[in-house]
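What follows is a single structure, and I will ask about it in a moment.
Apart from one protein chain that is not included, each protein chain of the complex appears where it belongs.
Moving on, here comes chain A:
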Amino acid sequence: MTYSASMAVQRLFPTDEGHDLLDLTREVVAKELRPKVDAAEAAAALGEEFPTDIFRILGRAGLLSLPHPEEFGGGGQPYEVYLQVVEEIASAWMSVAVGVSVHSLTAFPVTTFGSPAQREALLPGMLSGHQLGAYGLSEPLAGSDVAAMTTRATRDGAGDDGAGDDGATDDPAYRIRGRKAWISHAGHADYYTTFARTSDARGRGISCFIVPGDAPGLSFGAPEKKMGLHCDTVREVIYEDVPVDAARRIGDEGQGMPIALAALDAGRLGIAAAATGLAQSALDVAVAYAKEREQFGRAIASNQGLAFLIADLEAAVLGARAAYLFAARLKDAGRPYGKEAAVAKLLATDAAMRVTTDAIQVLGGAGYTQDFPVERYFREAKVTQIFEGTNQIQRLVISRHALG
């Protein structure tokens, strides 16, 4: 018996392609992710280690840009399919699933708000599977309160005014100066989807830019030492008068906040799906262990007190999956889904925290050791309640929707 959870969850897909995609995902997960996750996470906990090779493999297999338009190299898949792929990846390697979700988020502003010329110029690279993006929104003094950001994009007098939007590198039209905090993939990303202030009008003064990873003036802080999710390298990104063409500004000046919020609605679903996969893996380990471990002369699972705990975990995981899939279906149908996405993020990440906590309980002392994966799952679950909007912020979003 092995205690690395092997997920064989029942899945429904709107198309046959979904099943083919699932087979492909499970193969890549079994051969590339499961065998490598433990060593890579342990190494990353001690120093720098980033699973670039894994992202390349996923990229070549077409799994890095599933929800984006086919004409620019994406997979053209509905969220209902894409998110289940994220969940499968998370069941083996949470950092990588978060990376896939973050990468998707970085392209969202271009696919949704970019001009035809910008999509033409930027997306083929972003969606090629060879590039990885980072999403620069948070700042040291602007976490939940995004509108408090101080990173500034100043118009560079003589530069390109963006006319023509041809994506060509003319004279810079903006120079970005400031500091972003907690940026996943920082130092490894090929481009940084960056939000910066173009006027002082708080939420209405922010704009969105796609900054190339090799832009002059871009540098990075030391990797944060985190309690988990070690292969999701997180650092500060420092912008020292980084030149950016006007053609790389997505949307109008001042449209950054609505773009960031729309992207987060979609991104939250990715986090909800990843949290569900993580919870499922913890549950699988707990179930296997409960059936095998004997105390008082019988399997611990034959105690109703423990069996009911497992039942509650099962209910939490299925509830989380149902919540994100419903929000996904709304999104795929073109309906508003912001409230449902926030509910899904809240339910799924709280489920992940609870399920991983109780999975350790089921394993007793063994669960508290690194001989079993549940202590890692537990450390990874915690962050899902924090990023892409803390769960307090989700409640803020939900209550605003509910109360109008």
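By our rule, a contact is a pair of C-beta atoms (placed from the backbone, for glycine too) under 8 Å apart; a residue touches a chain by one contact, two chains touch by 3 or more; residues count from 1.
The rule is short, and it goes like this: contacts and distances are computed from a predicted model.
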Any idea which of "(2Fe-2S)-binding protein", "NADH-quinone oxidoreductase subunit F", "Electron transfer flavoprotein subunit beta" or "Molybdopterin converting factor subunit 1" UniProt assigns to the chain that's been left out?
"Electron transfer flavoprotein subunit beta"
For a quick check of understanding: of A:62, A:124, A:203 or A:221, which residue touches the chain that isn't displayed?
A:62
What does the interface between chain A and the hidden chain look like in terms of residue numbers?
17, 20-21, 24, 27-28, 57, 60-63, 66, 75
